[in-house]
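Structure, as structure tokens:
All protein chains but one are shown at their positions in the complex.
Which chain is which? They are A, B, C, D and E, in the order written, and residues in each are numbered from 1.
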Amino acid sequence: MFTPYEERKTEVPFASSEYFSFAARSSFLGCPARPMNDLGDAGVVILGAPFDIGTTYRAGARFGPAAIRNADYGAMDGYRPHLPTGIDPFETLGVVDIGDVMVTPADMERSIEEIADTVAHVAEAGKVPIILGGDHTITWPNAMGIARTHGFGEFALIHFDAHADTGFLQRGSLVGHGTPMRRLIESGAVPGHRFVQIGLRGYWPEPDVMEWGREQKMRTFLMSQIVDEGLDKVVDDAVDYAIGGGAKGVFISVDIDVVDPGLAPGTGTPEPGGLNSREILDTIRRLAKDLNVLGGDIVEVSPPYDGPGEQTAYLANRVVLEMLNGMAERKTSAG
Amino acid sequence: MFTPYEERKTEVPFASSEYFSFAARSSFLGCPARPMNDLGDAGVVILGAPFDIGTTYRAGARFGPAAIRNADYGAMDGYRPHLPTGIDPFETLGVVDIGDVMVTPADMERSIEEIADTVAHVAEAGKVPIILGGDHTITWPNAMGIARTHGFGEFALIHFDAHADTGFLQRGSLVGHGTPMRRLIESGAVPGHRFVQIGLRGYWPEPDVMEWGREQKMRTFLMSQIVDEGLDKVVDDAVDYAIGGGAKGVFISVDIDVVDPGLAPGTGTPEPGGLNSREILDTIRRLAKDLNVLGGDIVEVSPPYDGPGEQTAYLANRVVLEMLNGMAERKTSAG
Amino acid sequence: MFTPYEERKTEVPFASSEYFSFAARSSFLGCPARPMNDLGDAGVVILGAPFDIGTTYRAGARFGPAAIRNADYGAMDGYRPHLPTGIDPFETLGVVDIGDVMVTPADMERSIEEIADTVAHVAEAGKVPIILGGDHTITWPNAMGIARTHGFGEFALIHFDAHADTGFLQRGSLVGHGTPMRRLIESGAVPGHRFVQIGLRGYWPEPDVMEWGREQKMRTFLMSQIVDEGLDKVVDDAVDYAIGGGAKGVFISVDIDVVDPGLAPGTGTPEPGGLNSREILDTIRRLAKDLNVLGGDIVEVSPPYDGPGEQTAYLANRVVLEMLNGMAERKTSAG
Amino acid sequence: MFTPYEERKTEVPFASSEYFSFAARSSFLGCPARPMNDLGDAGVVILGAPFDIGTTYRAGARFGPAAIRNADYGAMDGYRPHLPTGIDPFETLGVVDIGDVMVTPADMERSIEEIADTVAHVAEAGKVPIILGGDHTITWPNAMGIARTHGFGEFALIHFDAHADTGFLQRGSLVGHGTPMRRLIESGAVPGHRFVQIGLRGYWPEPDVMEWGREQKMRTFLMSQIVDEGLDKVVDDAVDYAIGGGAKGVFISVDIDVVDPGLAPGTGTPEPGGLNSREILDTIRRLAKDLNVLGGDIVEVSPPYDGPGEQTAYLANRVVLEMLNGMAERKTSAG
Amino acid sequence: MFTPYEERKTEVPFASSEYFSFAARSSFLGCPARPMNDLGDAGVVILGAPFDIGTTYRAGARFGPAAIRNADYGAMDGYRPHLPTGIDPFETLGVVDIGDVMVTPADMERSIEEIADTVAHVAEAGKVPIILGGDHTITWPNAMGIARTHGFGEFALIHFDAHADTGFLQRGSLVGHGTPMRRLIESGAVPGHRFVQIGLRGYWPEPDVMEWGREQKMRTFLMSQIVDEGLDKVVDDAVDYAIGGGAKGVFISVDIDVVDPGLAPGTGTPEPGGLNSREILDTIRRLAKDLNVLGGDIVEVSPPYDGPGEQTAYLANRVVLEMLNGMAERKTSAG
Partner (left out) sequence: MFTPYEERKTEVPFASSEYFSFAARSSFLGCPARPMNDLGDAGVVILGAPFDIGTTYRAGARFGPAAIRNADYGAMDGYRPHLPTGIDPFETLGVVDIGDVMVTPADMERSIEEIADTVAHVAEAGKVPIILGGDHTITWPNAMGIARTHGFGEFALIHFDAHADTGFLQRGSLVGHGTPMRRLIESGAVPGHRFVQIGLRGYWPEPDVMEWGREQKMRTFLMSQIVDEGLDKVVDDAVDYAIGGGAKGVFISVDIDVVDPGLAPGTGTPEPGGLNSREILDTIRRLAKDLNVLGGDIVEVSPPYDGPGEQTAYLANRVVLEMLNGMAERKTSAG
């Protein structure tokens, strides 16, 4: 029988995304879609957080999850064997997609809470959540969700970004894409000495904010330092720092604006002079292989500012894939 | 258990679209997705035909089905009550989406045959197929599918277009988006005297081709005639002509280029001077209300040539909705 | 002496817009910029409300005020004599621009309140505020600001839109661009019988919401009615309705999506089948000439979705100009 | 033998366009290309004037000739039979293309002179020149070239535009796209009483400039008048006015911005509220059929501001085609 | 006398391109255009193959030949002296353009055959053909044409690409842009041990396909290997491999997607993480200087997905120019 609208409406699962307008309507590269309450035996769970009301400039990252999931020319069959290794991370890890968290633009707090709850739910089920943003505000609930499961202060956060995102207030608000890292430090979810930031540049935040970060023992690698020392050395240091002091694992947060906006223009707060595509892909794969990834996110992809070729969404899609590939190699080599 | 790729591959249903790269990945406005072999009690079946290798100029209509299905700002919940009537055509008619027909660019003949088979399958199940194109080549298999079910010569075809599409050959080939109407006449599926064409203009086809159409007793309304006589009168005539001589019903084919390219720029062969948006929407609704619609298609939406606001895809989406609304009003008033 | 940053920061006037990132950085067509606390003898005050967190789909209207102010090819000299009349509304009325209201995306309530306060401040000074949006949420505080000054229930609201915007809740929130008209009716600021809506079409809101509007005695003109009766007759009726029952004046709210998205694609929730450019311009001018305008707004211009030619922003700019021209003609003819 | 560069350079014909960078590289719709000094028995000669240094705002019209020539989806075979009549104007009239006049951005005067010389050369050979612009500055040399051949004051100029283009000075210069009509009147080439202007609107030029035009007995139809009286009546009047007083023929100048920028966004100084596509096409065809066309131009198409669908260039291409069609019908009916 | 259309139609030369709609309408950078049957004493012959029906995702490469030929800001005079050497390759080599091969989208086989025939015709005349694509399918007929002249198995193919293009079937078809290299190996035209592939990355093709390539003794350099070893070393190896075993010369095939899509977004199947612009240009020039080039192609440029600045078409144009420059240096130094 044809199910009428009213009846179907009651079937909406918790983290489903079909019932609000800017949610993504398909799964990441066609991997299996699962409801929140039946994650199966997957090892990795993809979810979207189409949240962009924390942005201080260009909006549009609400369409990021949809764009990232579909930015590919291959069949949407959940099968992507890695050329250098032949490993298909989808099969090796078991990857499912639970759709987008229900975001309410008019209710920032509730949205933040729902993201944190969903991430925690996934983590508690023993899976690794990978969250597709959305603006960078979401790393606050993302890492909070991980902390609720794996313990406050128990994991490191490796943060790729042009910006430190450690502001105290953002136009009078504690919440926004310029403040998540401070919120995480303040809450104890990720203490400063477990933070590694890579790719910072430009003219923000102010010196006193940077000074605060140093006091918190955040480890910060500016682009100028990467140019001077070489990326390999910086990543070596990052790995050492991240696993130092007995961290259980890492959360990897990639703001696409860590990449040069000439290469990744579809973003809200572009800062020229960043990494190139090859560098971010290789670095993410290496980190996911060398470290125990507890979760990750890719944020600040804003499709209305991307080129007609959608190069930014494609790059973000590959950042996720390389993270999966690194994790799959780690799992494979671990036997 | 997590199903590996190889196993899942065997589950591909006949008309599914998840396994090729440019297929649409969601259903029309979120209406229920159904497999080919289980259409349920729906009255209308949406399907996509992402076929654009029949185009003589700009390609890109292969992305038409995906764009048309998603061109909306509302929740993807398969619920769209019409403002003037309050009728929700999805519930009134029962509308499901079976995804995209498997098109093989390198094998035009097989693709054509699969489209015809799928349309016939739907029609034979007693449902009304509405096909999202794709270029206008597909009206040939679309109407052939209808003819196999409802009888050759037994229904009228009302054709909105800037172009007559009655060419004999297209760069040496019988198949293409410039020839479908001739193929239909030649095959007897839709004889010339059951053809109504509305909106023709410009400088193609050649006078002898137009003469051939007149010999076939095709009824043709040029834009210049619409300007002179008024659209209302032309549609009155079209209705009379379409139901004349005992036709069982009609197939409505809408080439989006019947609309002025200033309003609907995302198309392959734009011809300035067409209808406006309001005119096409009202006309389609009226026809679907006044006539017995056996099937319909909307073709030639080419997303890479659309504006950033996607105005062409939105208009095509509403052409489908107004067709559904007219059918729903007809059904409702019929009690 | 060169004033350092810290000192200059203290000089920020109330409604200034230079100190947040997506504020407009120039005045409407170069008319004089004035601070909030020194409006001078201007008769009309332009202000921006770069608020787009109430939108349910595409964002971007935060860049509307900047785009509308600059959408012109002439010198930015605050001089625009009307071709048919020779009247320069800037000089006739005295028009100044006080910049953008300080909007805090993360604090919807405070933003709403600041908009209402600013509008009320302008109205209380005896000037006519014209607000450049932003999404349609702002008509709630806009008209509230007018009501605080001119009295609750004392003026009519003529509302051009594809959508009724009378939703009860928007994803659980009372505030958003789908609900402002209901909030105004509920608050008594503009009772239902003082509402005229023109241009509605499509498939939203649901029948019970439309029924609620009828119960409130809202006067609603669907596009289908405009097609049937002609725009002139509809506007005649609207004028009669608006001045009926002793209203002191009108607030005119123009959602750019009342215009066909083929012509005005740069908007968040495009609904095909609307008015054309000439119709909206002539109608606005006529209304502003025939009625006592207490305030007005133009909303939902979203520049990232506009074409490279910025046609939507240009049209919105002219909507404001024609409103000013109508008001200037009224003033001139009043002697 | 392969001809080296130095030798080929000497073969550049007068009006050839292959040797400067922004010249068009093909002929109008593939009609025969001819050198200036060998026009053959063609009746109509197309030429480009890629001149845009007279524009006061957006540039880009230098790419207009190339875009207009190629804005078509058909074979470039110089064959375009008109659907309503079956007449192919290329064959009926004999149409050739002599390429682009050599424009020197750094030398405005010389460029103007070369355009005038080329047009005069064509006219003196008894052919009808149709010039593809370029900004509207070129109508000055275009009509001067006609006047040198057919006599000063001996022909009418029908001018479609949003703007009167009768400014006295343009930022201190006598030459530019805001002044050509005044230069023509002052020079006696086209006296005011032989000028008909259709489609004016907006807020420019100033009242004293419009007054000057009235003193010159220019016949001006504002868009507001067209709305009130209907386009048919206005065109009737225009025809009467143009052939009144014994004019030998007409020059038709079409600024694409006479059309609504919603439909034709690719232009430099867009003024909302114009004609629609159908209206300009039908009007141009009618005028070219009813009047003796001595020359014509289509100007202000600026490709960088057009949409991805190139709708503005397509429309301009059809304006030329309809002008040719009207001329061909006139010739055919004249026997 | 003016030649009517019917007569002119008979003059179409074999490989002319003026008579179908998406053919290029000018020669490469203005070099001399020649008919197929009169190639003169040129050493290099440019031709276009606007074939894109082999693509599995985005189409549009049919407009590649036109875009590549015109992607320049200089005069179209067939003169481009190389800055580092002062050599003008057009004069040194003698370069002519024979236009586009007549492609029939509806007849893939015939199109493939015509491309192969044309390339063979050029090669047999002792000239070096350089083919502008078009999708990568064309490398199959391109290299077949070379093989018919210079011998099956007698030359090496250096292949720059993100993808191996060695698929067995493409949606059931043997022909397409994912299979040309397998077809070449199977046919013996280019045996596996004469293949060098540079730049591969991503997640396609499947491991068994890569294994098949290794069995064929294809030499494959992944991007990861290039990062590890340095491009210089990889190119050294490629040169050694290519001239090993007595090959007569090389065919160089450049898929523009070997370059990072951040830099070259206008392509159909973008794979992030590729070479940069400087690297591809220098490498192509070096190879063309160090090796005996028998032919070359540049493929997969899809203009509708390029940015407004046309950066991808410009880069492809320079790939051709650097190939010509390398060949010219080789010829010059050979005395």
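Everything that follows uses one rule, which is that a contact is a pair of C-beta atoms (placed from the backbone, for glycine too) under 8 Å apart; a residue touches a chain by one contact, two chains touch by 3 or more.
As the structure is a computational prediction, the values presented were derived from the model and not from experiment.
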Displayed partners of the chain not shown (whole complex) | A, C, D, E
Missing-chain contact, candidates D:G48, D:G176 or D:G202, resolves to D:G176
Of C:P270, C:P304 or C:G326, which residue touches the hidden chain?
-> C:P304
Residue among D:G54, D:G145 or D:G262 that touches the chain left out of view | D:G54
Where the unshown chain meets chain E, residue by residue = 73-74, 80-84, 86, 259-260, 262-264, 276-278, 281-282, 307-311, 314-315, 318, 321
Considering the entire assembly, which residues of chain A contact the chain that has been omitted?
-> 56-58, 200-204, 206-207, 210, 222-224, 227, 260-263, 265-274, 276, 304-307, 312
Residues on chain D facing the left-out chain by the touch rule are 20-22, 52-60, 62-63, 102, 104-108, 110, 170-173, 175-176, 304-305
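Simple rule for what comes next: only the chains that are shown with their structure count from here on.
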CA centre of chain C versus CA centre of chain E: separation in Å?
-> 56
Between chain B and chain C, what's the gap in Å when you average each chain's C-alpha atoms?
-> 39
Identify all positions of chain E at which a residue touches two or more other chains, and write them in rising order.
-> 20-21, 56-58, 304-305, 308
Chain contact graph: line, ring, star, complete or other?
-> other
